[in-house]
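Below you will find the structure I want to go over with you.
Every protein chain except one is present and positioned as in the full complex.
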Amino acid sequence: MAILTYTGRRLLMLIPVLLGISLAAFLLGRIAPGDPVDEALFRIGVEFPTEEDRAEMRAQLGLDRPLPAQYLDWVGRALRGDLGRSYVGNRDIARELMTRLPITLEVSLAALAAAVVFGVGGGVLMAAFHGTWVDTVLKALSTLLLSVPGFWLALFLITVFAEQLHLLPTSGLDRGLASLVLPAVALSAANVGSTSRFTRGNILAQLGEQYIVAANAKGLSQKAVMLGHAFRNSLVPIITLIGNYFGGILGGSTIIENIFAIPGLGSYVLSAIQNRDYPVIQGYVLVTGATFVLITLAIDLLYLAVNPKIRIQGGES
Amino acid sequence: MTLRNRQNLKLAAVSAVLLALIGMTVLAPWLAPCDPLAIDMSNCLAPPGRAHLLGTDALGRDVLSRVIHGGRASLLLAAAATSLSMCAGLVIGIAAGYCGGIVDAAITGVSNIFQGLPGMVVMIALVGVLGSNTRSIILALVLTSWVGFSRLVRGEVLKIKAEPYIEGMRGLGAGHLRIILRHVMPNIRTNLIILFTTRVGRVILSVAGLSYLSLGIQPPTPDWGEMISGTARRYFRSAPHLLWAPGICIILLTLSIHVLGDLLRDRLDVKQDAVKEL
Partner (left out) sequence: MNKRLGTLLLSAACALSLALSGCGGDAASTPPPVSGTDPAAAQTPQAQPDQTREIAFAASRDQCPGEQDAYYASMSLGVWEPLVTKNEDGTPAPALAERWEHNEDATVWTFHLREGVTFSNGAPFDADIVLANFERMKKGPFDSSFYGLNIDTIYPGLLSCEKTDDFTVVLTLAEGQPLLDYTMVNYGSAMFEPSCFAGDGSFAGFPIGTGPYMVKENVLGQYCVIERNDAYWGTPGIAQTFRFKVIPDTETRYAALRAGEVQGLCDLGAISPAQAAELEGDSAYRVSVGDSGITHFLNVNGGAFPFDDLRMREGLSLLLDRQTIIDRFYNGYGLAAGGFLSYTSAFYAEQPVRYDPEQGAALIRQAVGDQPVELLFLLPNGDVNRYPYQEEAEYIQALLENIEGTNIKVQIRLMDWGPCKDEMKAGNYNMCLKIQGLPSANPFSLFRNFMHTEGSTNLNYGLGYHNDHVDALIEEAAVCLDARRLGEIYAELQAISAEDFPNLPVLYSQEVVASSSAITGYQADVYGLTGYTQVCWAQ
């Protein structure tokens, strides 16, 4: 029962948050100084716009009405799945975003998988070889991963694995899974660093707990203790942590997508920002924001399902 | 005891590296052999040699001098932006935690919204739209990172508020300001310091990321982030000497900041999960 109330409350709380995100998205597209009207006119070949041309285009773009009216109108249409058309190329934004969202999700999931495999794996290894040179080296490596700029790593990966070793493609998505490896690694590097450190810390903390001592007393080998108890118990916070990364990966893919020529949301919004394509920026922030909020909620609920003993309190997870 | 000693040693080493880097940037005008802005078109892209220990860049400027000067902009920016976010987070977090009720609900709502916004994109959009000057970079950084601080502060304040002795203080007629300053602040200090160091590291890398999009520190100001990710990255094959030194500096800087944060965490015995990764 408590779980149901909790879920219901979380869902209700989603509404103001989503509205807030939509407002922020809307404003982000509007704070720009200057006027997209002239540019829109120029793109269709009107080099000498008269005031009439401008007024007409302004009306056509819906920019002639007061801001609150524009917002309400925009939200209303967004609810119906219509995010308008881009200034550049006159394309249906909702459709464009929906064709790109899966690509970004795919890359993000691959990055998440990399964070899990290398992060958790590395963390377990570090904990298993706690205090030995393996621990030291891996710990240093994980800290290093946190400190390397992402695009540098990307450039390095491309040079080594694509250009020199010809193992993986430099860019694009046309080679299936192989295409995902480098972007995923570049995107998850910092998260691999923090996940492995976090996992290590958690397992070590668990190892210090009483019942592990008890398990030891039962005569199990130390490895089994580790895998059987400590790891399982520390898995839940690790899952939450990795879930939290998802937002960062989703938003952080902007530069990485550009480097690896991945036609996802990030590269789309980047060119939109450069061209001042307001409706696209708005649509992007709305869609990513909503995706992120929904995924966070899903993870929280999942967390709850995995570990019902957790105290449900406030809106805090 | 030996663990403690080893930690002390590490702490000393990391502090030494950090201090050296900071010292280098502070004393840059006296340390640099050349003017970092003086161009020499007859000596472009010279490899490292005796006249120029780290060679020269595309405009014939001395790379060593630029590296020595290069930490100033990003360090200042990172420190300023993170301090501002911390202050904002502190005030907002204390307000939320201490006042509770509607104020808390409103602030929590707003921070939920900010957390739902993709940080890097908001940053790029803001800086791209408002123009890439220090002011808008700082604004963008503060807007995207105050939530982390305010959440931390709010959580801690809530915990402390629940302590019975605070009730007692209130009963004895202690003012709100006094309670906040004397009892709340000291309790959240360590966590704040750790979060601060983590953030500074992140911010330095984010600003370097902005430089990749030509939105970071503006030329010709020498800056490590700009030197590795700005237009100089075009020379990473033909003249790699342009990139190595600033790259090592920036990695060393963020690395030592991270290690310092770790050591502080161990040292001050803060529970891992108290400072959630941002």
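For clarity, chains are labelled A and B in written order, and residue numbers in each chain start from 1.
Here is the rule we go by: a residue touches a chain if its C-beta (ideal position, glycine included) is under 8 Å from a C-beta of that chain, and two chains touch if they have at least 3 such contacts.
The structure presented is a predicted model; accordingly, all values stated were derived computationally and were not measured.
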item: Interface partners of the hidden chain - shown chains only, full complex considered; value: A, B
item: Given B:Leu11, B:Val26 or B:Cys44, the one touching the chain that is not displayed; value: B:Cys44
item: Absent-chain contact - pick from B:Lys161, B:Arg233 or B:Arg267; value: B:Arg233
item: Of B:Leu59, B:Ile166 or B:Ile179, the one touching the omitted chain in the full complex; value: B:Leu59
item: Residues of chain B in contact with the chain not shown; value: 35, 37-44, 58-60, 128-129, 131-133, 213-215, 218-220, 230-231, 233-239
item: Chain A residues that touch the omitted chain in the full complex; value: 32-36, 38-39, 42-48, 88-91, 100, 155, 158-159, 162-163, 166, 169-174, 258-261, 263, 267-268, 273-276
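By definition in this document, only the chains that are shown with their structure count from here on.
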item: For chain A paired with chain B, centre-to-centre distance based on mean C-alpha positions, whole Å; value: 21
item: Complex contacts: residues of chain B adjacent to chain A; value: 108-110, 112-122, 124-126, 128-130, 155, 201, 205, 208-209, 212-213, 225, 228-229, 233, 236, 247, 250-251, 254-255, 258-259, 262, 272-273, 276-277
item: In the complex, chain A residues that touch chain B; value: 13, 16-18, 20-21, 24, 28, 31-33, 143-144, 146-152, 155, 194, 197-198, 201-202, 205, 237, 241, 244-245, 247-248, 250-252, 254-255, 266, 269-270, 273-274, 276, 281, 284-285, 288-290, 292-293, 296, 315-316
